[in-house]
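Have a look at this one before I ask anything.
With one protein chain removed, the remaining protein chains of the complex are shown where they sit.
Order of writing sets the chain letters: A and B. Residues in each chain are counted from 1.
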Amino acid sequence: MMKRIRIRLMAAGMATILPLALWSGNAAAQAKEIVLGAMLPLTGSAAQIGLEEQNGIQFATDKVNAAGGIRGYKIRIVYEDTQGKPDLGVLAFNRLVDLHQVSGIFTAYSSVTLATAPLATRKKVFVLNPAAQTSKLATASPYLVNTISLAKDEVSIIAKYAAEKLGKKAAVYYDSGSVGIDLRDEFKTAFLAAGGTIVADEAVEFGNTNLRPTLLKIAAAKPDFVFMAATTGPGVTGDQISQIPDYPTAIGTSFFAPFKNYPVTVYHTLVKSSVTGETEKEFNAKFKTPDMAFFSREYANASQIMFKVIDYLLEKGRPVTGENLRTALFEVKTFDTPNGKISFDTNTARREVEIHKLTPAGRTVVEKIAH
Amino acid sequence: MALSTNFLVGIIGIFSVSQAALMGVGAYAYAGVAMAGMPFPVALLAAVTLCALLNTVTSLPALRLAGDYFVITSFGLQFIATAVFVNWVQVTGGSTGIAAIPAPRMLGISFEEPQYFVILSSLALALASLAYTLLMRSSYGRVLHAVRLNELAAGAAGRNVLKMKLGVSAVSGIYAGLAGALYAIFMSYIDPSSFEIQQSIVILTMLVIGGARTLAGSLIGPLLLLAIPQVLSLVHIAPELLGPTRALVFGALLVVFMLWRPQGIAGRKI
Partner (left out) sequence: MQLILQLVLDGIVHGCALGLIAMTFSYIYVTTGIFHVAHAGILTLGGYLAWYFTGVGVPFPVAVAIAVAGSAAVGVLIQKGVYEPLMKRRSTPLVQLIASIGIVAVIQNLLAIVFSPNVLQFEMLPWRKSSLHLGSLDISYPQLLTVIVSLVAALGLLLFSSRTALGRRARAVASNRSFAEIARLRPYDVYVYVVAIGAGLVAIPGIFLGVDQALQPYSSLGLLLTAVIAMIAGGVGSLPGAFLVALVLGVLQNLVLAMVPGRWSQALTFAIFITFILMRPTGLFRIRMQRAS
């Protein structure tokens, strides 16, 4: 597809429409403003997570703007919908960079982030990734910085824990998205290395809600526990598991982190992600949510990191370019966040990982591992 | 890409919804060969040949089945293709896809740079359009139109309808292969989700809005559809409703176009 040409032609078309459309609204706002981009799955099967992410960014942005912006500069975020699809991601990236001239972008979704990483390198745009976990992101681009631990780290922690405490016979349940498959492969490698065997290996289509046949097959294999690598609504999975007799204990990473009322015992890793109670209350009041979801927290916290880096550049009087944002991040290196200090030795943040045990009675943290 | 579907739908009256799958085959073929270190022309040729062949073979059912059945068969083919892209991990990289697909280097210029890529794809588009125009003006093209309008009459006039249809499938496959290869170069990353059924429908929609059976239609449609999100982003909508709203407008436009101008902006009657 000759998308490139279309974009060019489109840009030409826009050039004639834009001034008219922006005449009234933007003239005043243009004065002191820094525009950032966010490419999130706002529709499609991952939309639920995409909206949590968007709320997180918007929350942090509104807050910093209400306090007068960063050294007088207001922050404006341009949201682009990727539907979690890499091709739409590439188009979104190009629009953000060519049309809106952003130098910093929040990303989401592993395949989108992987697809746009070469563009980030080519166009020297700073990309902050607070959510996508596929292990390939560690080295995808020098301009890509991950504020969350990658899958490999979490999987090796839970695989080791399970091999020691739960047994040597594992089943794997995953969804056919790229994260699900990566998690399956990484778990298999880590668990076999820890001396275990895999007795069943079953996938569900991403977005499918009829999970019974797959769950039945898992239970019939009688493993010591099952590694769950699917996000299709934890509520739906839970309901259907509750109708399967003798479903085994489940383990997982942050990718599979049910919140309450799960019918079987679950052990899962979770990157420690906190916000102050005050922030959470403010967030819930603003977006009318019962709690501040994991991804809202992560994006709000990542936004703080982005703002801190911009602040640093403005303080030094350096222009806010992608190249400078990247350099500045490693110059600042350590950031104070509600999760404690986060520091960047490489492109991926070092974070504290906890192992949670979730039973119908409630949630306990059984282990804390810094890696 | 719309050019390729236009060829099938507009010219010969076969409505295929598996065009994205075919383009995917082209993209994977190009990626596979290029990643193996082969030069650009070889990779391109591989993609184009494979698609032409595959499209000819899979179009065979269309010759046995009536229109609506063919729609469903091509739906099915699309699903199978997606399953192969996802599951044949050794070749396609599975859901993770293939990253860092090399762009061609010729005469010391790397086409990785956007400005050079524009030249490359403009060139390809110009060539494809030229070939399309020439083909349609030729006596062959006129016979094709005749086949679409009245298959029996064309057959009675001594034309081998089967051969004509297979020929069209092959040419359409070539266009899809070309599009797939260019797509792989431009994105430098491919994965199964880019070649799913929704993509096929988007391609079809582009064609329909632009107008079928004309060259201008295949070019205007994509432009207009891709501009819709741009225009929408200028209107103020609550951010969480942005995505669905875009898709809503998209769907409404389809209905409206069908009601008031089913031939599209530049097209002839479909």
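By our rule, a residue touches a chain if its C-beta (ideal position, glycine included) is under 8 Å from a C-beta of that chain, and two chains touch if they have at least 3 such contacts.
As the structure is a prediction and not an experimental result, all values here were calculated from the model.
One chain is not displayed; in the complete assembly it touches the shown chains A, B. In the complete complex, the hidden chain is touched by one of A:142, A:213, A:340 or A:360, namely A:213. Checked against the hidden chain, the listed residues B:38, B:53, B:170 or B:247 yield one contact partner: B:247. Even with one chain removed from view, chain A keeps its contact list with that chain: residues 43-45, 47-48, 51, 176, 201-205, 207-214, 216-217, 220, 232-233, 235-236, 239-240, 242-245.
Although one chain is hidden here, its contacts on chain B can still be listed: residues 9, 15, 61, 64-65, 67-69, 71-73, 75-77, 79-80, 82-84, 86-87, 201, 204-205, 208, 241, 243-245, 247-248, 250-256, 258-259, 262, 270.
We adopt the following convention: only the chains that are shown with their structure count from here on.
Distance between chain A and chain B, defined via averaged C-alpha coordinates, is recorded as 33 Å.
Within the complex formed with chain B, the chain A residues making contact are 1-10, 13-14, 17-18, 21-22, 42-44, 47, 50-51, 54-55, 58, 78-79, 81, 83-87, 90-91, 95, 99, 111, 114-115, 117-119, 122, 134, 136, 140, 176-178, 180-182. Those residues of chain B that touch chain A in the shared complex are 1, 23, 86, 94-97, 99-100, 112-114, 117-118, 121-122, 124-125, 179, 182-183, 186-191, 193-194, 199, 222-223, 226-227, 229-231, 233-234, 239-240, 242-244, 246-247.
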